[in-house]
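Got a structure for you, written out below as structure tokens; questions coming shortly.
Yeah, one chain of the complex is gone here, protein chain that is, but the others are all in their spots.
Each chain carries a letter (A, B and C) given by its place in the written order, and its residues are counted from 1.
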């Protein structure tokens, strides 16, 4: 198989999970600008997510967020998804919106609040059992705003204890994906602020615990692809939450702010064998001002383009230049792949998959956008409920 | 008058304006944790602000935010304030929460939206006339999230045009204070992102337009005291929005994150004559998890302590060391002032002003906190309404 | 003329100035790794620079740095350049390497040191008269390392005074280009730390004073293209010092760290009319570990590619999408241009200019690299002399 054929084959098997909450309203602390046609229920979110998969062919699963996507009958929800051609993906917990969590959840100084938080996480595993989801994605808003507010080390002890209880509950084939975040909503300490902290906890928990890299959760200037390479080398990269940022956790469309960085990340994924392993590629974005479904289609395409470029890096030439210590040539090999316009290749891939080569145009022609605006009238639009 | 006596005299005349919105609920995009006893009306906000002044003696004015503090009768509001011992301060505009402002306000591509925004600003000047406020504080959330979304330069033209119309409307003794902010809620471009942009606009507008330095609105590592010194030298420092931050615009209590920076800023204010000029010292903070009134009292005290230390810098010794090029000695003179425990001095100042030397303890003893929890039941708590 | 033809025409007239010092050795505070074949004299630097122009066709001028490029006979130097097909460009001053400048140069507390610094700047204007250079490029290492070390405001007064004297000395057709830098080598304050400071000084000096944007001299996260758009709007953008950075002032090859940013900058240049005005496009880089001449050729090509993409942005489509408030479409128009592989276009441009379409390959075939290694034996290699 030629290199190009191999790249095409890889691109056809790519899977990008889209998040249910990205189909709902979101915003900043200053304002949530509601959009017309936004889903009112988890079922409608799945309808939208199915459209993204229909036109891209590589977005077969949908992440849920509990309690935003809480339903009485998860089997019915899973069936609804399957009828539309998608499946339920990772279960995302929420331990930051109950009034009890003002000073933390799993790391809270009071045992009763920690109990409540752990119970919620255990409930999420119950939901995984019901939906058949393999991954429990944990992001904790826990932290402190002021020096002295709480005991940094004590909070780590509590975190370890809570995680251990949840880890024990995981069944066969279930994973715990631990996310880290530099800051926000806590402004002095965050209890899992960096990959090192997540890694140290996962290491102690065991093989079912792995780290999630959210591309917007780092200090300014952090070399994310280095972290990706390191976690893959350690066998601890569980997946990605893709989005992009210019400043903090801006949650813009992935690839919008720094497409070269996204390419470098995908190159390390390919290099480290992550593309054919259990690494989960998920989006976690907020489409505050742009139309949501097209933005998600665009995001999926951005991931595809970065992946295609990463797959086109001439490995032999790169290896030779690196061994020779030829800095300029080694860099040139990588840049040659990056500078390639891979859109024609992806059009071919889509046509070979029986898809329209232009997902956004096809979506627009489908009339779905107009239909949901017309039909989804009344009711309570989905959002974060902050 | 001795140096110490001069410092005391200065501290007694200090005035820190507190913001009405800090007495209401606030939060992050993830959650607003409501607090008991929070005001329901602008009148109740003034009641709380009056308590801060009662116990600190240096918080005589209260900034309003329109429309959050919109009332039918501003004269009644001003009278209510005066009856409690405080006055109405700066009028803060809001052009970021109407649905029309999704893509901007005064910089919006559509003329009709710009008209709406400018009309709001003109209305704020009307309110200033009614309340007797001298300052119109302008912060614009305007900007873009994605490259290409709008024309950077065109937005500057629109900004200039809108500001000019409002400037013309200002009466005698009225100022326009233009705030800049690095990012948030816009994540690619912000239309007034730095002091340079604010300065350039103010320069063209005229002497009634001045720059506001919000201490949380800078890029990482920015030397804020340099900006303060520069703006004072240019005669363009209109005032401060004080708060503190570890990461982005965290809006923590001023002096909580980097008290040494606050001291350095206050030193440049003293050095540049800003302490006895028209520079407005305002707080702009969010007390998301801590009790609001005590947090504001604490913030006012933090400003006092930084000011006291700045006033204690031995100017002659510093000047001598600087002229001699004695780096260590010059630094030592500044550090000597900073390392001084000025709390005893401030206790004296308060006693000489007829106040309790310990404002927080006195406030706690007053029972106000318990009273508002008991009395402010029902109704709609004040907040940002995001 | 079609859009493509217009882009080609523009690309043929592009001029990128290369810096003499980039051909010599450079390094970090930890180590300068000397390279074989590095020039020993300003004449040899010009020989190398001429090669860059020979193969790219768009690097017709060479910036000098005084005293690194001090010679007895500048007319001879200029003639040497012309014989090789290039011309002398901007004169760069150096007020940071004399022992007297430990605490500053033009901002130094002692008048005698300031005199020395201003005299050097005046000497640079003399050299401009001799070489026919139009631009005096000023970068000051001035600043302080410790709070209190010197008076921030006093240093601004001294800066203004020194600049004014030099400005007065400028002849017709001569400009003063004032560079700003966030930090380094000063670590607490820098006397011209941001574009606002440079702009404020240039404004007072007059029309011959303009601001230089060095792409590596900003705080983390700074939106450089916004500054470019703003300075062009104000008529105060004098030029660029191009390079790239991941962290601080890394001085890597331009376009190597964030090619998308370079494209966005070039787009604002095109948008603001800077491409056809007197804006100077200069490189200012350090090739610490890579071969210098090919690195500079590569850098020139990177600027060309970013420019080509910027010229290809469909202005009408962009304008329509912006007016319609179509965030995704407006972004897509810009991304379409960015994602285009412009290398074939640039090969055409070069062939039409009578050049080899592949400058790096042609340079390698020329044998110049081997020749200078063989011939430049003995003597003192050029470097920064730090």
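Heads up, the rule we're going with is that a contact is a pair of C-beta atoms (placed from the backbone, for glycine too) under 8 Å apart; a residue touches a chain by one contact, two chains touch by 3 or more.
Because the structure is predicted, anything quoted here is derived from the model rather than measured.
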Checklist line | Partner chains on view for the chain not depicted | finding: A, B, C
Item checked: Omitted-chain contact residue, chosen from C:122, C:164, C:248 or C:320 -> C:248
Item checked: Candidate in contact with the missing chain, chosen from B:246, B:281 or B:368 -> B:246
Margin query: For a quick check of understanding: of C:167, C:188, C:226 or C:242, which residue touches the chain that isn't displayed?
Written below: C:188
Item checked: Touch with the omitted chain, as defined above, among A:70, A:271 or A:347 -> A:271
Checklist line | Residue among A:16, A:117, A:212 or A:232 that touches the chain left out of view | finding: A:232
Item checked: Footprint left on chain C by the chain that the document does not show -> 26-34, 96-97, 99, 101-103, 141, 145-147, 182-185, 187-188, 220, 245-248, 250, 252-253, 256-257, 288-290, 384, 386
Note to self: I need the residue numbers on chain B that touch the omitted chain, in ascending order.
What the structure shows: 220-221, 223, 246-247, 256, 258-260, 289-291, 294-295, 298, 305, 327-328, 331-332, 338-341, 343, 360
Item checked: Touching residues on chain A - with respect to the absent chain -> 103, 109-110, 145-153, 156-157, 182-183, 188-190, 193-197, 199-200, 203, 218-223, 225-227, 229-230, 232-234, 260, 264, 268, 271-272, 318-319, 321-323, 325, 327-328, 330-335
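Here, only the chains that are shown with their structure count from here on.
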Notebook entry, point to check: When the CA atoms of chain B are placed over those of chain C, what is the turn angle between 0 and 180 degrees, to the nearest 5?
Noted result: 180
Margin query: Please tell me whether the contact surfaces of chain A and chain C are same or different in residue numbering, using the over-half criterion.
Written below: same
Checklist line | Chains linked by the largest number of contacting C-beta pairs | finding: B-C
Margin query: Rounded to a whole Å, what is the gap between the Cα centroids of chain A and chain B?
Written below: 38
Check: Among the residues of chain C, which are close enough to touch at least two other chains?
Finding: 220-221, 223, 260, 327-328, 331-332
